[in-house]
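There's a structure below that I have some questions on.
The other protein chains are all here in position, but one chain of the complex has been omitted.
So, chain A:
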């Protein structure tokens, strides 16, 4: 049992002192800075819970100031840890919820804004997701999506995108009404601010209640994400296949475990030395050592009770250096990731790029399983800025190789940037997506106004 603050202690403190929002914000900023909350999932959960608190305590008169408040808090959080892209993604989702609530009220009281999904309206983008699945060449998944996705999610995606003006596309921005000509064409924010500020029907209590419902849905989504992703496992893993994986991603483990309930296959697990091998070993045996403090997804591994070997799966542990040698026998590579960028590229743990390149060399399909909250709408101009470096002590222990100390430079990157072209299929909680169609998933997830969080400020 460790006494250093972490995600659960932060969530506990949110419950204990719900009124002191500024203190909670500062605590979370410190936790992010000290890397005591790390990993996409933990950052996402912490951000969502904090923003829920912020919105509950915010005495909103109108949506404009609420959006401003969320943007300010979001700025502090992303500044605290710019390399955790999930933080800004969750902030964008929540901003989208607020904007949709504002627009929903604006559009009229005829229908209960987000829960209703009027069929047949041409601008319902949320209802487009099944055909999209077919377009990707994975129609099965699209059908499954309808079956497996809990109703709360359906309503969620449907209101994500339901609020564009009558003319949907930004291509018409050249010709459209001069209302938005004071700002950048293509961004609707001034128009929306105009709408929401002179909208008398909007009562702040209702607004914040509905926004909090929306955030609860996002939190639920984060909790159920792995189950939803795992539900596609049977379609992708077949009997007697050899699957290669890497790292300790809980999403991948649950994905494989679900397939193991029906199929017999072999898993080759690259251990991820020097940063992840302890956790990898623990993941395989199911005995996680609590002493490895501060490692990514630590509590995830703890929660992951049943290991694959207990499900009757043959697990082969290999060093990363053996990946290429074994790749010719592998049927499929299944990987987790830290974040997915707008161009389909991955920020994944170090070693993933060499696996992906080896797979490409052998024409082995590469499948990436990820929650949609890891999809980033921003285009990254400098990929290297997202590569995090770990302590060199993992590579070169001070004690044993002391004659090298001071004579060599030691670099220990924790992440790889993997080009999107190396990935064959993304599986998210919304289904399977070909890399080229990720951009449409991303446009459905976030409002275009929020793509650049900094501009909103």
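Everything that follows uses one rule, which is that a contact is a pair of C-beta atoms (placed from the backbone, for glycine too) under 8 Å apart; a residue touches a chain by one contact, two chains touch by 3 or more; residues count from 1.
As a working rule, contacts and distances are computed from a predicted model.
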Listed names "Translin", "Translation initiation factor eIF2B subunit alpha", "CI072 protein" or "Integrator complex subunit 9", matching UniProt entry of the absent chain: "Translation initiation factor eIF2B subunit alpha"
The one residue from A:9, A:65, A:354 or A:439 touching the chain left out of view is A:439
The one of A:11, A:209, A:342 or A:357 in touch with the missing chain is A:342
Of A:20, A:173, A:224 or A:331, the residue that touches the missing chain is A:173
Please identify, in ascending order, the residues of chain A that touch the omitted chain? 122, 165-179, 181, 184-186, 342-344, 379, 381-382, 436-440, 443, 448, 451
